[in-house]
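Every protein chain but one is kept in place in this view of the complex.
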């Protein structure tokens, strides 16, 4: 759900720009390809809940963002992916340190696209997500 | 998933403290009761995605937080709710302005609690969520 | 997702016909209205898992069916609702005896409709569901 500055030619650098909420949070696009995207994120103390583990909402933000990026590698210029349903399954607690977030399109229909994402820390899965995106025309 | 400063006697004021990620984001507890909780949130420009609508990750953070609060009205001092699965259904785009977020426990078993949340803006639902929480012992 | 025999004028009786899988399972439409539908179902021994409780797949069938019915009260003749994502939360075990299953449309967009369903037995909730439906043109 991270968008583009229309004046910049490079999608990757563009998507990595700190324009939206996910960029401000610290998510950085590492790579995008045909239906896939990868984000890097450094979990800091400001991303924890008071119990001292990574807040579930940060994880949700990252997977929503990486899947939106993955979808956008498959959409045209006039199209905007909008998340319609997002399910995050929390596998184990996250902690301060680097995270790797990978998203990929599972299937793209005419109006609906289904994606999947994995979040790993130190080589172990900490969350899995699936989401349905509607492809809207840019108004 | 917002915790408590153990030195403060009042759960509500306590939960509203800007300690964790959700507090820092700007979520404020309005009310908690027996298995229910309400948050107030003011959507600002910093919470938008570049398309100009409320980022899905902010919504996920708010519903995860309000449901965690609702669960915590039903747990003992040594117990911490941890989200195991969260499904957010996005009903319509959110925009700058006040949001109301309500969570409630649907059922609480011995080890597992199921909650529901609604997010409204200007009297219309913008998101719905269900989540399963595991109740962990505080280490 | 239960369809219609095009020759019958009454949608309710029509939808209740034992044509599809859900009808054959024993689901019966009790009522449909503007964006809502109700099914009655009698849990028999054949619907149990070997642990002696109602199989989660029967519950999923019922909620998918009732939400499809609810959607169809809002669609035109050439449109067919297709479930894109379904989340069922199991609140407590079901057992032999009557069930009441209610579905309702939460919001209907141009291409996407979001529904909710509740399953009750003896006045207590045994499951809750949310689903996203795509509205397809009948080929």
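Should a chain be cited, it is by its letter among A, B and C, assigned in written order, with residues numbered from 1 in that chain.
We take it that contacts are C-beta pairs under 8 Å (C-beta built on N, C-alpha and C of every residue); 3 or more make two chains touch, one makes a residue touch a chain.
If you're wondering where the values come from, they're calculated on a predicted model, not measured in any experiment.
Participant: Among the chains you can see, which ones touch the chain that has been omitted?
Facilitator: A, B, C
Participant: Residue-wise, where is subunit A in contact with the chain that is not depicted?
Facilitator: Subunit A touches the missing chain through residues 87, 89, 91-92, 106-107, 109, 114, 116, 125, 128, 130, 132.
Participant: Determine and list the subunit C residues touching the chain excluded from the picture.
Facilitator: Answer for subunit C: residues 1-5, 19-22, 24-25, 46-51, 53, 55-58, 60-62, 64-65, 68, 80, 82-90, 93 touch the chain left out.
Participant: Mind listing the subunit B residues that contact the chain we can't see here?
Facilitator: Interface residues of subunit B facing the absent chain: 84-85, 87, 109, 111-112, 114, 130, 132, 134.
Just so it is clear, only the chains that are shown with their structure count from here on.
Participant: Which two chains meet at the most C-beta pairs?
Facilitator: Top-ranked chain pair by contacting C-beta pairs: A-B.
Participant: Relative to subunit B, which chain's C-alpha centre is the most remote?
Facilitator: C
Participant: How many angstrom lie between the CA centroids of subunit A and subunit C, rounded to a whole number?
Facilitator: 32
Participant: Determine the centre-to-centre distance between subunit B and subunit C, using the mean Cα coordinates as centres, and give it in whole Å.
Facilitator: 29
Participant: Mark out which residues of subunit B touch at least two other chains, giving numbers and ranges.
Facilitator: Residues 87, 89.
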